[in-house]
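Omission of a single protein chain aside, the complex is shown with its protein chains in their original locations.
A and B label the chains in the order they appear, each numbered from 1.
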Amino acid sequence: MKEIAWLLPALPLAGFIINGLGRKYIPKTLAGIIGSATVLGAFIIGIMLFMQVHETQQGQVLNYYRWLSVGSLVVDLGLYVDQLSAWMILIITGIGFLIHVYSMGYMSHDEGHNKFFAYLNLFVFFMLVLVMGSNYPMMFIGWEGVGLCSYLLIGFWNTNTNYNNAAKKAFVMNRIGDLGFLLGMFMIYYNFGSLDYNTVFAKVAGFEINSPVLVAIALLLFVGAMGKSAQLPLYTWLPDAMAGPTPVSALIHAATMVTAGIYMIVRSNIIYTLAPHAQDVVMVVGLATSIFAAVIGLKQNDIKKVLAYSTVSQLGLMFMALGVGAYSSAMFHVTTHAFFKALLFLGSGSVIHAMGGEQDMRFMGGLKKKLPITFITFLLGTLAICGIPPLSGFFSKDEILLNAFMASPVIWSLAVISSLITTIYMLRLLFVTFYGKFRGTHEQEHHLHESPASMTIPLVILCILAVFGGLLNVPEIFGGNAWAHHYFSGMIISTGEEHGHHVSHATEFILMGVMLTLIAAAFVVLRNKYITKGAVPEKDEEMTGFTKLIGNKFMVDEIYDFFIVKPAYLMSSALYYVAELKFIDLIVNAIGDGIVGLGRIFRRLQTGNIGFYIFTMVLSIVAILVFKYFVV
Amino acid sequence: MDYTTIILLAIPLLSIPLLYLLPRAFAKHVALTSSLASAAFLLYVFYELFTICNCKTFQFTFNEVWVKSLGINFHLSMDGISMLMLLLTNLAVPLIILSSYNSPQGNTRGLFGLILLMQASLLGVFMAADSFLFYLFYELALVPVFFIILNWGGENKGRINLKFFIYTLAGSLLMLVAIIFLYLQTGDSATFNIRSFYTLSLTANQQGLVFWGFMLAFAVKIPLFPFHTWQPATYTVAPTQGTMLLSGLMLKMALYGIFRFVIPITPLAVEQWGSTIMVLAVIGVVYGAWIAIAQNNIKTLFAYSSLSHVGLIAAGMFTLTTQGLQGGLFQMVAHGFNAVGLFMVADILGRRLGTYELNKMGGIARQAPKFAILFFIILLGAVALPLTNGFVGEFLLLLGIFSYSKVMAGIAGLTIILGAVYMLNTYQKSMFGEANETTANFKDLTVTEMLVLVPIAAIILGAGIFPELFMKLTELPVETMLTKLSAGAVK
Partner (left out) sequence: MKEVVQGIPLNYYLALSTVLFSIGVLGVLFRRNAIIILMCVELMLNSVNLLLVAFSAFHGDAKAQVFVFFIMIVAAAEVAVGLALMVLIYRNIKSLDIDFLNKLKW
């Protein structure tokens, strides 16, 4: 295993180097092929690793070389292949490959095509480092690395200032989280003397439940996760990150990078399990984010923004699952979410491609007939995210809801509300975009066309995954064996909430029934509003009251800007002009000027009168003599 | 008697007359050859030291009586830490010389003579085993920079240069007092040998005085908040080579001095006052970074960022942890190269555009992709992204600070956020966006400029991916010192 595992990150890295250095010389098609082939190669190796892990059911640490050893701090550049990392590898390289293929079509007319593939490969490399590292610093390397790629790709079209601002915002907000992660790592090292997963987890097991150290570590790491996985209050970068090309949104900002926070918590699950206080925080933040983002999603009209808020909301749901200790359910939802959200983003990309760059759904409509493949795949993706059985989203969401119910019915009902809102905005998006009359310009209508095969084939494959992905984890009540759940059980230390007090099948069916009834009701209402009556979302200036507040995303950006960004810049100027120039430097200069001033006074003694000089000289000599012989 | 150290000193010194003997047009080539020879020779010495790998003890000692009646010896030698600093000096100086190839002062002999003199003094500082010699070279290093700024500086150079000179000189005089005090304590042996200072048994009060004597000198030179006000103005007004020498190399003398003098000689005082210095340093970290956010002049901005970075180094060193000390030493080198790189970037921008104002730039990335990539790599080093040298240093430093005080680590950690803000701001304002009339004709890098920036980028990535090589150099000396300190504390 050791011989081939290193190839996994090395292949995309090689792709990055080749495409990066040769971006001017390699033809576009070849660059696309290199980019995709390296990821495909990694995917194949990933499958091999996955098979081995599945067989042995245990993790393996593969150390390659010593990166750093300072005192007792030893960090190896090592890979850790276990159930979790093998699973993540498949998601990253699998979906990564499909998105690479898709990008060959999507970016074919862009002058930065080769650069784009280089960045994309670099991202896959860092993401693999993130999930495969055998210690926290390795995870951090990947963690910041993907942040960097995210920065580069959001600001890919870097002549546009808004895009650049979005990129910078993403990087800085992630950095805020990273500081938490960093301090969490320090805390781990300080208390356990190591940063290797195996050593740390072995030592954690000896701690009492809710000991302050563990709670502190868990919370600090969670701050990192908040940044990367866009949770309250650090989520605002993700909607802005939609400035990047759509494949980037699909790969980085929906399927993989943003789930890094969940990966981190699942990886450290023992710490969280032993720190229920921290778990509660995770659960509350997750739930709040889930509802908050979903509500904002209701009034967005940019199709990518709707999907972005949906991602934030779904991530919140996953964190809620982590918070109630349902680690494998969260991972399962990460997987299905990767399938259908990547599908939805790529579908929206296909729509945007066809519309010539238009992203506002108020100017779309009736695309059903013009883009049949896109429509069908998008439809199935939407149904999956809404949780319609037997699509994948149904199974994963149902599991999370069930676990929420076992934790507390209150949590369950809030999660149901969040899911219901998800259904509403997704159906709204689907109906407004694909049904009704076309509302764009004639020129756009004339140009409407289905996307090329390189774009539609990934859509179809992802659609199949989104439809059947649920089969990975069919619960017992449907006669399944919860395969994914058992797959992960080897590396998850559970307090028993997942296995513990089972609810009866009857309760399970009732819970499902409630959820499905609500979805059906929403479907009927929305269908009536948007298809039968053909309603179109109001223009920005027509929004009033609470709607307007939601449409403006609860003014969170404005609030941050007013209370944090502006004061920070003002403070910077104040420090410079007041503290620096008017205080510290003034004191320094005052000392210099003071000495010059004293000189100005004392030079008056130099009268130029020789008699005076001689007189003072004699007087001084006498004074010295007197002092010498009579005083001392 | 080993002449290695003498040869190292002699190469730059003997090249200076050569500059004046050969025609003026050859000056830069002579200087470059000389510095490359120094670098090559040092790499050979490095290889020897590494194969012996006894970095703990002092190697290549040269010891001749100089002023017998005062106990001053011409005593040079090096251990792993000296070697690290020597590597920084001798690898950075060729880059600095190369960077001035196309500058307006690139055809003078004076500039190169002064740079080589500077190199010699730095080498002397890092190799001196005699405190008098240390002081001598420490002050000698001030002279070339003074004249570089005086001759080729920008607006208002007279006043700023004088302030810089007097401020740092006044600080150093206190160090001289401290050195003489220590000398007087050696009693009959009457020696300036640094290592014989280590064995003195000083009372806590005496240590306190010596500590402040040294620390005020070093605090001005590093510079630590609030002794830094000479720095931004000087960095801004100095020609690029001067700024590179100052921020990349010269201030490392002071940090090195902390390691050589302050910590081993005055452990009690460090225990008592170390936290004060750390607080000042951490304030400087945040203060510098925060001010940098709203700066418009790219050189001033980099100057404040430098203030922030070196503050972190100082804070880490005073934690007296392995991570803090080794991280500090590593970061000294890392910051050296990053600073040279950043000021090179500033120079390229300034010379091409005729302005250092960020808000007049923009859209350069499209016209100069090579420049954009190299600038970005250097920037990544400065914002401490993993797999760059800056990350290794800051990670270890913050870890050291964390084990000393969690709150301070949290505050100092703000630098990774603020650093990202001002660096990305700088990059965005200068490189991204649409080109304007100032930047419309921006030419991509010339070969000489590539020769400067590519090695720096390579070092940034290389040291970030294989930091262990550098850690080996400092591992034993730091360990030895900490063992001695803890043994002393028990006693």
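Assume contacts are C-beta pairs under 8 Å (C-beta built on N, C-alpha and C of every residue); 3 or more make two chains touch, one makes a residue touch a chain.
What you see is a predicted model; the values in this text were computed from it and never measured.
Participant: List the neighbours, among the chains on screen, of the chain that has been left out.
Facilitator: A
Participant: Quick one: say which of A:Gly206, A:Gly479 or A:Gly608 touches the chain that got left out.
Facilitator: Here the residue in touch with the unshown chain is A:Gly608.
Participant: By the contact definition given up top, give the residues of chain A that touch the hidden chain.
Facilitator: Counting over the whole complex, chain A touches the hidden chain at residues 603-604, 606-611, 614-615, 618.
In this text, only the chains that are shown with their structure count from here on.
Participant: Centre to centre, by mean C-alpha position, how many angstrom separate chain A and chain B?
Facilitator: 37
Participant: Inside the complex, what are the residues of chain A that reach chain B?
Facilitator: For this pair, the touching residues of chain A are 66-73, 137, 140-141, 143-145, 148, 151, 155, 158-161, 164-165, 168, 171-172, 175-176, 178-179, 182-183, 186-187, 189-190, 568-569, 571-573, 575-576, 579-580, 584-585, 588-589, 592.
Participant: Show which residues of chain B lie in contact with chain A when the two form their complex.
Facilitator: Answer in residue numbers: 163, 166-167, 226, 228-230, 287, 290-295, 321-323, 326-327, 363, 365-366, 380, 385-387, 391-392, 395-396, 398-399, 402-403, 406, 409-410, 413-414, 416-417, 420-421, 424-425, 428, 431-434, 465-468, 471, 475, 479.
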